[in-house]
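Only a single protein chain was left out; the remaining protein chains are all shown in position.
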Amino acid sequence: MVKIGSNGASESLIVVRDLAKTYRRGSEELHVLQGINLDVDRGDFVAFMGPSGSGKTTLLNLLGGLDVPSAGTVRADGEEISRLSGARLVRWRARHVGFIFQMYNLIPVLSAFRNVELPLLLTPLGKAERRRHVENALALVGLADRAKHRPRELSGGQQQRVAIARAIVADPTFLLCDEPTGDLDRRSADEILELLERLVDEHGKTILMVTHDPRAAERAHATLHLDKGVLAA
Amino acid sequence: MKYLPLLLGNFRRHRVRVALTLGSFAVALFLFCVLIAIRGAFNQGVEAAGADRILVVNKVSLIQPLPLAYRDRVARVPGVKDLTFAHWFGGVYQDEKNFFPQFAVDHTTWRQMYTEFRVPEEQWRALAADKAGAVVGKVTAERFGWKVGDRIPIKGAIYPGDWEFNLVGIYEGTRPQDDLSQFWFRWDYWAEKVEPDIKGYVGWYVVRVDKGHDAVTVVKTIDSAFANSPFETRTQSEAAFMASFVEQMGNIGFLMTAIGAVVFFTLILVTGNTMAMSVRERTGELAVLKTVGFRDGAVLALVLVESCLLALLGGALGIALAKAFTMSGDPTGGLFPVFFVPGWAMGLGVAVTLAVGLLAGLLPALGARRLRVIDALRTL
Partner (left out) sequence: MPLPVVYNVESVRARWRTSVVAVLGIAGAVGVFVAMLALAKGFRAALVESGSAMNAIVRRAGATSEIDSAVTLTQQKVIEDALEVAHGPSGPLVSHEAVVIAAVPLRETGTDANVQVRGVTEKARLVHENVALREGRWPEPGLFELVVGKNAAASYRGVGIGDTLKLGGAGWKVVGVMDAGDTAFDSEIWCDLSLLNPVYHRPQGVAQSVVARLRSPEALEPFRQRLVGDPRMKVQVDRETDYYAKASQMMTTLVNVLGTLVAAVMGVGAVFAALNTMYSAVAERRREVATIKALGFGGSSIVLSFTLEALVISLLGGLLGCALVLPINGLTTSTMNFQTFSHLAFAFQVTPALLGIGLVFALLMGIAGGVPPALRAARMPVTVALRDL
């Protein structure tokens, strides 16, 4: 279950308390996020919506350990990541977070197989094992027969599915999606959203998704609104 | 130049690439100028040769001498205006590595033959007064820190013994290609000190041909005067004599120049390509300019000015570095009599640089011109 505004301890998978992020531009201060309190349980599917500039991506970056907060804490799976730094944060991120971007961000010179394999190179798994995981991930997203293809040989929807396969191949704790359907036509968008739903319903994944698309938000369990750095239901 | 801030802004934004492009041009032009200086050093003898001077050497072998007795006979040949002679000494100053040419010369006639060299009047008089006197070129004097009045000890190699000379003068040149490394002393001093059986000989004669006389005829007359004698002569123009040396250096000179040309063209190709690459990569930026209202022609002009400016600045830097390098002296320690970058080389270098800058900017810029704004912005 997703809760906002809570204070104090929590058993949830992701616990955010008083999260704030401020950017300094010359002498001006930009308060992108202010006093965010959030609890997300395992298996939740949360959508974040809001006007541009509201801080949605910043929140996602902080939850994913791509950025460090100005104030407040982020706990994920019992570990407090807001004070982790450098190499330890990178290692944590590799282990716990799967990213899905609007622009897919696949490596254009590598095949689908090798793209999906990338996160596994950070693990101690051997070649044969990695192969197994990659094939499973590709089968799950329905692209087992496209393993050898390069991104430019795939449609937008197919590329996003490869990206999703990459995001889940190392079995991360939760997935962060930044406008996953933003660059897709209606049909492909629906396919992607169905896939995400399946990941949550059939495989128990936890997904936090930033989106502009109301139909994407419909698929989520809960939708939260972010406006001027403040979170509301 | 209201576009100057725009230009400078562009340069600032791509600082590293600008620095690398400037550096590439500088490197290419540096090499170009230095290679021309090297080629000039190899050809120095030819380029410094006096137009009206001819040399008379022993026909059998360059290293065989000619009798002093020939002097009057050569002087009497019609068309001979001035006559002097010299002998190669080939001694060693402290170390064999400190090579510089040493000649025993006829001090009474040497100066008016080699008018391109300047010796102060009183120094030449001092030479006439001191039998053991010597005059040296500015380059060699500076190389060893010699001053007028110093005593110069030279170990004879061909003519063994410890020879000592009093430095009475330092000569300078009047043209950039003049050899200022020579060491002249008096032939009569040499003749006094060597074995009796060689004292009556000179290394070669130098003749100035009178205006109005045909040099070829003079050459033929001199050689036929001594044909079939025990010391047959071979007479040729100073330029031809020097050229034959260059020819023997042969392929080395040609090789250096050829390799240099290859290197230069490769560098230029690489640099031009890099510049073209950067223009292509900035199509997005250029498209933005167009959306703001710049006309096609203005964008093209901007790109061209940028590339030409970069090329010129880089090229100028390279040329300046080359000039500094050549002025720091002979890198081979004595083998190059002269080493300088002639004016025409610098001009040519600038022209080539400019051409490359223009081409490198023009071709991709024309391509960018045809690009529709929407397409260009799309790639962003």
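Note that the chains are named A and B in the order they appear, and that numbering of residues resets to 1 at the start of each chain.
Note that a residue touches a chain if its C-beta (ideal position, glycine included) is under 8 Å from a C-beta of that chain, and two chains touch if they have at least 3 such contacts.
All figures in this text were calculated on a predicted structure; none of them were measured in a lab.
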Not-displayed chain touches, in the whole complex, chains A, B
Which residue among A:Leu84, A:Leu118, A:Ala144 or A:Ala222 touches the omitted chain? A:Leu118
So one chain is hidden, and I want to know which residue out of B:Arg53, B:Arg186, B:Arg208 or B:Arg234 touches that hidden chain in the complete assembly. B:Arg234
Check the options B:Leu20, B:Ala191, B:Ala225 or B:Leu348 and report the residue that touches the missing chain. B:Leu20
Just name the one of B:Gly50, B:Gly260 or B:Pro342 that touches the chain not displayed here. B:Gly260
What does the interface between chain A and the hidden chain look like in terms of residue numbers? 57, 61, 64, 66-67, 87, 90-91, 93-95, 99, 101, 103, 105-110, 114, 118-119, 121-123, 166, 178
Identify the residues of chain B touching the omitted chain, counting contacts across the whole complex. 16-17, 20-21, 23-24, 27-28, 30-31, 34-35, 38, 59-64, 90, 92, 96-97, 99, 155-158, 160, 230, 232, 234, 243-245, 247-252, 255-256, 259-260, 262-263, 266-267, 269-271, 273-274, 277-278, 281, 284, 331-335, 380
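Throughout what follows, only the chains that are shown with their structure count from here on.
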Distance from the CA centroid of chain A to that of chain B, rounded to the nearest Å? 70
